[in-house]
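All protein chains but one are shown in place.
Which chain is which? They are A, B, C and D, in the order written, and residues in each are numbered from 1.
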């Protein structure tokens, strides 16, 4: 997220299109393939060592969901692509994990890319992982960069024989996965919102240079978040209106619900940006005020003591003929005069309200 | 309103769609159901203990308005949903009180979500409550988070046998409710406008750091208000153009009127934002001016007294051979010189207009 | 214009739609009704005491223009509405003088709302008055908040038997009235432009805190003006494309001309806003420069005199053994040294260009 | 350009539409009419004293271009309008020289308004002149405010028997004229670009208050330029898609080329605006830096000398019992101590890098 340019794409520059190259950080974990097959009455969940066993599940009746964790094994992706007749560009996009969220309709299948987000509390940053989804008539393929996802609740609902999801088709499963991803955004937003509130209190109570950096950092996170979320609107809209017949009208209504959530997320991100922009203004006015305060102290001290110093200097002069010097009450009178000058000055500052506020 | 992320939605994340969960602040009040049935000649108003009694009213001829206050009793919402054949997602949205204003046409009914606003004088903030409206051929259902609403005038008009509303259908009732909500926005805008005027006077007369916080707070309220009001335009527009036949052409003209009011509200909110942005500029220029003034005082004092102190210092030196010291008029002449220096300096500052403005 | 929220609407909140309530400032003047009937050869102008007499004029052949000044007499508006079969919402909008400019096509008549502007030289603000126009096949109705309008030239042209306007229909009269209103905007723009030019000179020559307030005030006027003018574009466009047949193609060409003028007005308002925004930047940089200048004077004075004071202080010390003190040339040499230090310092400042600019 | 409101239009306010009034600055030059008739083989160029002679040229076969310099003689414009059957509004727009660029299709002719620009080196401002073009089947009429234009190259190409332009119709001539106007914009842009580069160097090297005024002035010129150029896009687009059959498909391709140039001009203007906005930021940060530098000098001087002055002051006290005073090495030791204090202070400032940068 720190580097705005997508390095991975630069790494790939010059290769022919459709070349499947994994551009993410090289994770050493193995590629793991799990499949779930279900219909109204049956349910089968297994983890396959060999990729070909997976294809058997997909041949059964009912809906099959094949999930691939880890994208280093380019050969696996290519095998799956060949078996399900996926376009080379789709395979390239699956492996190139710096896609913008998008939705592409290839007629016999729909390809959806999303960003799965996670808030890293230590690093104070949003971690994003690419999720590729492929829907054909009775199958959903999902590709993730690494293990660990937001789909546990979906799996639980699939295992429950009475769940509505068991009665619906693959398009509903696709919807359920997208919905889980978008629902998870709210958790990330909440974390970010807490950070923003914390820093907001700090900006007002104790504005330090470090605060600006934190605000700046949060701003960059909002910019990144926005980049992930904005295109989502189009994606969901595209699915809802897609003409390939892979998505039923009943599921369309559910997608409209996801669309509403997406708009809510975008609204929140925009609000974050507005609030963060305002925070910098508050910071600057805080700093100005502090400077003002410092200047006032300096001015008050200087304005009171410099004239007094002059008075002392005058009576420190060595003129032979200075009648005041030999007067008996000269010294106490001068001290009194000094106190008077100081009091008058203070009264003047009080009148101008420079001291009240101190 | 302080937390931009919608916490409620995070709380719900992972549940299957269509799960009806109340996400608002847990209010302990009971759910209260009131129904009004009327046509040209009849009028009946009652409060039902049991939800089934309510359904009887809806079966009568004429128009029925069922109002539900309090959304904790999820079972009540589900029972109503079942009886009137509402989509599970509608029920979910009714209970999930963080919806954006929207309008959805399900064919046999129309679902509208609005935000009912109230200005909390103590907390200086805008309180928003979700209002769900459902229209089918001869029925309006309204769901509110808590008791107390802006519909008293509508009820009054319903009770009046000669009111136009008694002669019109359920779509006109829907319009009347939306109109009451939007009309109420003007009251909230007025309160906010007063606050803005107050702070505006303060920014000019007496800019303090606290003022910036108030401006910032009002800005956030404008942002929130905007979030509630912007989507409304689309909602009303959608109703006016809706193709389900549930809304008559005659009512469409009235909706156009609501649309105009919505635009007026949006205009006002945008003006507020413009004005509040300008206020910060004024504040900063005020602070700059004050700093300038403080600096001038310091500079005038320092510039007058430092040279005088030097003169006094010179005649305080202990050189054996300093002819001026023994001169009889030395002392008064030096004092005179000092006064002259001070006068010249002051004249210089006056010429540069540094003092005039003081 | 100061209060952004429309108070009048709040006053009305809760009343049934179509309730005709005058929401403007309660003007005590009577309602005055004047009618002009004309065709190619005839012309008749009269002022009616009773509203019914007015209806007689409208029944004649040719075109009739009925102008109503003053909207307090709600009964008059309702009588007119009943006679010409106007929609209750139209009547409500006529009396509710806080409408946004809009155009509504009711089939048998077209309703247009405009803002008639006037620049109040004393208060330095733009006064806006609502003008409602209604066109049906051979009649134009105009409703103004108070007497005094921009239509004198239109009346003059109507009186002139050879004027083109006498040969055209009611739609052309409507156009002529709108054109007169828009033409008048240029006069208001010019006044505002003069104020902006005045303040611009002031910002550069003599930036004072009061200037910022004037800039801010002009900005608010531009915001208000924009609110009146932006929707006009849509209004004129709507008239040009209106399908009710009430507006002939020949008049359409003239409306295109009004449209061009509207765009010109909008362009000017946007330019004003740009210029006013830039002015604040100039002001701030002016203030910064002044502060810089003040700081330089202080620094120069302090930097020259503080070292000299130290020298004087050193030779004012009372050490027994200070050989310089008894030297005959000690005193003049020290004075010379002081002058040298001052000259060197001044040369240094000159080199750094701190003094040149003073 | 200084006055954003269009004064001319105010001058005209109240006149009936179609009244031909010249609103520009009253130029005393005579109206001058020149006509060029040509086809593949013939070419005739003449200057007509009487307007009627001009009409003879237009009756010939081939293409005729009539150019009118000077718009004060309203009767000439009206005569031409009558002869070629032009709409009164077109005549009004020709004389009213404050039109926005626009294109109007009247069926039997097309009316185009453009702004011809010139950069006035003395006044450092962009002078704009209105150019009205009228195209009918075999004729182009052009109206300019004053003599002197950018069409010399077009005339040259017309005189050249082998030029492509001689083989094409009147629509191509119209294109050639518009192209010449747009090409000329690049020269103006270049001049403005040079000014911006000059001021940019100045802002960085020597930021003075006068610089801000120049930046502000350039900004206003960009705003004005933008106003002239933006609508042009629509104009050229409108010509390309115009349905009156007056513009051939072959010429359409050439208009697409003008369109590209227009976009280039707009791009440059937008870049200018971006660059100028950035310049103010640089200026402000420059001023801040200078202030910082001044403050550092003051602080260094004050911090070094004020403590030394205190030391001198202490040993200038007149206490009877001050053992140091009578010590033989007292004076040189105190001087040494002073030097040490100064050195330590300087070392401290060096460590904090306050001096390095000086």
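In this text, contacts are C-beta pairs under 8 Å (C-beta built on N, C-alpha and C of every residue); 3 or more make two chains touch, one makes a residue touch a chain.
Since we're looking at a predicted model, the values are computed, not measured.
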Absent-chain contact - pick from A:76, A:204, A:263 or A:325:
A:325
Filtering A:30, A:46 or A:290 for touch with the omitted chain leaves A:290
In the whole complex, what residues of chain A lie against the chain that is missing from view?
2-7, 9-10, 12-18, 87, 89, 92-93, 98-100, 102, 104, 106, 208-209, 212-213, 216, 219-220, 223-224, 227, 280, 283-284, 287-288, 290-291, 294-295, 297-298, 301-302, 305-306, 308-309, 312-313, 315-318, 322, 324-328, 330-331, 334-335, 338
Chain not shown, touching residues in chain D:
150, 152-153, 157, 163-165, 175-176, 179-180, 183-184, 186-187, 189-190, 192-193, 196-197, 204, 253-254, 256-257, 260-261, 263-264, 267-268, 271-272, 274-275, 278, 281-282, 284-286, 288-289, 291-292, 295-296, 298-299, 302-303, 306-307, 309-310, 313-314, 316-322, 354, 357
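Following the convention adopted for this analysis, only the chains that are shown with their structure count from here on.
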Which chains, if any, touch chain C and chain D both?
none
Expressed as a multiple of 5 degrees between 0 and 180, the CA superposition of chain B onto chain D rotates by 145
Chain C and chain B are one sequence twice: same or different residues at the contact, by the over-half rule?
different
Chain B to chain C: how many Å between their CA centres?
26
Would you pick out the residues of chain B that each touch at least 2 other chains?
284, 288, 291, 295, 298, 302, 306, 309, 313, 316-318, 322
Viewed as a graph of touching chains, is the assembly arranged as a line, ring, star, complete set, or other?
line
Go ahead and list every pair of chains that touch.
A-B, B-C, C-D
